[in-house]
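Note that one protein chain is taken out, while the other chains of the complex remain in position.
This part shows subunit A:
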Amino acid sequence: MSLAAEAFVSQIAAAEPWPENATLYQPLREDQILLSDCASSLAVQAYLRMCNLPVHVSCRSNAEYMSPSGKVPFVHVGNQVVSELGPIVQFTKAKGHSLSDGLDDVQRAEMKAYMELVNNMLLTAELYIQWCDDTTATEISRPRYSSPYSWPLNQILAYQKQWEVRRKMNAIGWAGKSLEQVYEDVSQCCQALSQRLGTQPYFFNKQPTELDALVFGHLFTILTTRLTSDELGEKIKSYSNLLAFCRRIEQSYFEDSQAGSSSRGYSKGPSLF
């Protein structure tokens, strides 16, 4: 979203309360969505639940093309459309819902830094495994990504996407990495997160922040998604405090609300435990 539009949105947003019919759009849950999109979508859902903002989840096969930035997920609130976690956090902040107000300057700097760590390493590693590992790309990513379309469009779109991701990996210097090195990076990232979390319930003491939502979204999705190899999940499973952290957020933000209203769209995969 452009800055001018952002400023405009935040002005308008401040005036209106959060509506009941807010909708989150993501690709089809069963047949289409890929690991990285699923993780981003779950992160946004977790964030909105932490803020106690109700949202209805809608799955569309063309969600990627509906999004203003070309990335999923995006939320449709009132007459505004906002995509990706960062802008959504700003948007809710403008409406007076924020999780990070209690932090001091240094903590806020650290929170942003760790959020970039997740984006820089976990998200990039997910993209790498999806599109640059040939087995995963052939068996999972390309068929799933193009499942709503018929031949030959499915082939064209899938290869186009793969080509785009590979060029991106090239540009950021990941193209030369082997799969083992990527797993090693994921492991390093998890170790950093585990160290930072320590024995605290959330990354910054008792209250969850957007960092907790982002980390939960990625770790939980990796743990509950079946890929061609289990190695990615195994990397996380060696950090018991991260596992406990995922379970804690799942229990406090996803399970009771599910019991409360089963009609609400609920796009989380199978339960962790």
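One rule holds for everything that comes next: a contact is a pair of C-beta atoms (placed from the backbone, for glycine too) under 8 Å apart; a residue touches a chain by one contact, two chains touch by 3 or more; residues count from 1.
The rule is simple: contacts and distances are computed from a predicted model.
Enquirer: Under which of the names "POP1 homolog, ribonuclease P/MRP subunit", "Prefoldin subunit 4", "Metaxin" or "REM2- and Rab-like small GTPase 1" is the non-displayed chain listed in UniProt?
Expert: "Metaxin"
Enquirer: For the chain not shown, which residue from A:Ser69, A:Gln207 or A:Ser252 touches it across the whole complex?
Expert: A:Ser69
Enquirer: Out of A:Tyr114, A:Phe220 or A:Phe254, which is the one that touches the chain we can't see?
Expert: Only one of A:Tyr114, A:Phe220 or A:Phe254 touches the chain omitted from view, namely A:Tyr114.
Enquirer: Out of A:Thr23, A:Ser58, A:Ser147 or A:Gln191, point to the residue that touches the absent chain in the complete complex.
Expert: Answer from the full complex: A:Gln191 touches the omitted chain.
Enquirer: Using the document's contact rule, name the residues of subunit A that touch the chain not shown here.
Expert: So the residues of subunit A touching the missing chain come out as 2-3, 69-71, 105-106, 108-110, 112-114, 116-117, 119-121, 164, 167-168, 170-173, 188-189, 191-193, 195-196, 198.
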